[in-house]
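To start, the structure under review is shown below, and the notes come after it.
With one protein chain removed, the remaining protein chains of the complex are shown where they sit.
For subunit A:
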Amino acid sequence: MLGRTLREVSAALKQGQITPTELCQKCLSLIKKTKFLNAYITVSEEVALKQAEESEKRYKNGQSLGDLDGIPIAVKDNFSTSGIETTCASNMLKGYIPPYNATVVQKLLDQGALLMGKTNLDEFAMGSGSTDGVFGPVKNPWSYSKQYREKRKQNPHSKNEDSDWLITGGSSGGSAAAVSAFTCYAALGSDTGGSTRNPAAHCGLVGFKPSYGLVSRHGLIPLVNSMDVPGILTRCVDDAAIVLGALAGPDPRDSTTVHDPINKPFMLPSLADVSKLCIGIPKEYLVPELSSEVQSLWSKAADLFESEGAKVIEVSLPHTSYSIVCYHVLCTSEVASNMARFDGLQYGHRCDIDVSTEAMYAATRREGFNDVVRGRILSGNYFLLKENYENYFVKAQKVRRLIANDFVNVFNSGVDVLLTPTTLSEAVPYLEFIKEDNRTRSSQDDIFTQAVNMAGLPAVSIPVALSNQGLPIGLQFIGRAFCDQQLLTVAKWFEKQVEFPVIQLQELMDDCSAVLENEKLASVSLKQ
C-alpha cells in the first residue's frame, strides 16, 4: 500500500481497502523506521492521527472531501503551520510556533489531507543539498536502495557503505526524501531557483514548480518573494496534478496571485499522440559540466519525442549564461531585506545580551543565522547600497527582463515545451558534496533551474532512468506561463514512455533495524 501512488491509494481509501487511520499509522511507523534519513524536523503524529480519525468518519458517512481526503502529506518546514513549530531549519526560528496556516497548507487540510510533519531543508531554503540546516543533512533514500547497493557491490572502489550516503539535493530535500521513502504520498517544497526540481531529480520523483502567481505564497517564509513558488513533490505526474488542483487559485492574501480563470481541476488527458507538439532544446543548456550520462539521456528523450512524431528543434536562450550571476544579485538583495525582520524582538531566537537594542540585534542575528544566510545578507545589503544599486540591482533586473524575454521569444516562435536537464549529474555522496562551499554548489546546481524562476514559468522535473550507479536522473520540461496543464500533460506522456523504476527499499525496510543499530553503535563509540 505504501508504495502506491496518491491516486491509487485514494482509490483504495474510497473502496474501503484501507482506512485513513491505518494508512496514517503505517506512514508514521515508516517515518520512525527511516528517522536516520533526517527527512522530518517535526513529526506531527498527534495532529495526523486526529485528522485521520476525522477523515475516517467522513468516509464512513460517505462524505469524503475528494482525492486528498485521508492522504498523508508532508510540508517543508518553511511553510507556516498553525500550532506546529516552523523553524526554516534555523536557530533563528527554533521554537517558533506560527498562529496561522499558510494558504497552501490550509487548502490541503481543507481537502482532508493528513499532515505527517514538517520536512528538513537548508537553512531558510538557502542551498542545493539539504545539508546546511541546523538539524543536519538529509540522507537520500536511494543511498539504501537495492538498485544503488547492487551497483556499488560491483564497484571494487567502494568500501565504507554507511558513511557514503548521498545527498538529496535541495533545498526541499526533506520533502523529497519523505515522498521517496514512502512516508507520505505528496509533499510541499518551495522553489526559488530549483529547490523542488533539484531534489526531485536526485530522489527519482516528480518535482513541479507552478507558474508564479498560480499558487499562493501567503505563509511561505520567503527566500526571494519575486521568485518563490510553492512546489509539489510526488511519485507521478497525475499526483502532482491532483495536488495542484487543490492549491491553485487566487488568494486575497497574496496580491501576486492571478485572478484569471484557470482550468480546474487539473485533470490531465492521456496524450495519444505528440505529433502536434513542438519541443524546444535550448542549445545554451549543453554546458561542459554536464555529465555524459545526463547528456545522453537528454538526447534520447529528444529522440523519443521525434520518433513519436513531435517536432523537435534546437532553440536559443541567448542570455542564459548571465542568469546565475543575475540570480545571485537579486536573490541576495531580497534575502537581505526579508531577513531584516528577524531581530529577536517579536518572535524566534533572542540572545542574552541586553546592553542596547543594537547589541541585542547584532548578537541575535549572529547566533540565529548560519554562515550561508549571513553571507547572503551581507552581499545583498552591499548590492542595495545607494552607490551600488544602479550597478548591481538595477542591472540585474534588466538582465532578468532579457532572460524572461528569451523564453517569451522561444515560445512565440511556436515551441510548446522546452526540454532540458534538471541537474548536471546524479546525486553525489555527502562527503563529496561538502568539499565545495554552499555558494559554489548552489550556482552549479541551480544552473538549469533558476532561469525559470526569473521568468515565472512552470517547470517540472521527471525521473527518466537510473544512472550507471543505479541513481535517478531527471529531465526538466519548461512550459509557457500559466500553461501548467499543458506542461503536465506532456510530462505525463513522457513519464509513461520512460517507465522509471520504483525505488526498491525492501532491503532498507527489512534492514532497518540493522541500520539503526549501526547508528546506535556509532553514537556510543563517539561518547567513549
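Here is the rule we use: a residue touches a chain if its C-beta (ideal position, glycine included) is under 8 Å from a C-beta of that chain, and two chains touch if they have at least 3 such contacts; residues count from 1.
Note that contacts and distances are computed from a predicted model.
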item: Identity of the absent chain, which is to be given by its UniProt protein name, from "Inositol-1-monophosphatase", "Glutamyl-tRNA(Gln) amidotransferase subunit B, mitochondrial", "adenine phosphoribosyltransferase" or "Ubiquitin carboxyl-terminal hydrolase"; value: "Glutamyl-tRNA(Gln) amidotransferase subunit B, mitochondrial"
item: Contact residue for the chain not shown (choose from A:Leu6, A:Cys27 or A:Leu93); value: A:Leu93
item: Residue among A:Asn91, A:Ser226 or A:Asn409 touching the omitted chain; value: A:Ser226
item: Of A:Ser291, A:Ser316 or A:Ser337, the residue in touch with the unshown chain; value: A:Ser337
item: Selected from A:Ser316, A:Asn381, A:Asn405 or A:Gln444 as touching the chain missing from the view; value: A:Asn381
item: Residue of A:Pro252, A:Pro269 or A:Pro288 touching the missing chain in the full complex; value: A:Pro252
item: Of A:Tyr40, A:Tyr148, A:Phe393 or A:Phe433, the residue in touch with the unshown chain; value: A:Phe393
item: Those residues of subunit A which, in the complete complex, touch the missing chain; value: 79-80, 86, 88, 93, 96, 98-103, 106, 110, 213, 217-222, 224-226, 250, 252-259, 333-334, 336-337, 339-343, 345-347, 357-358, 361, 381, 384-386, 389, 393
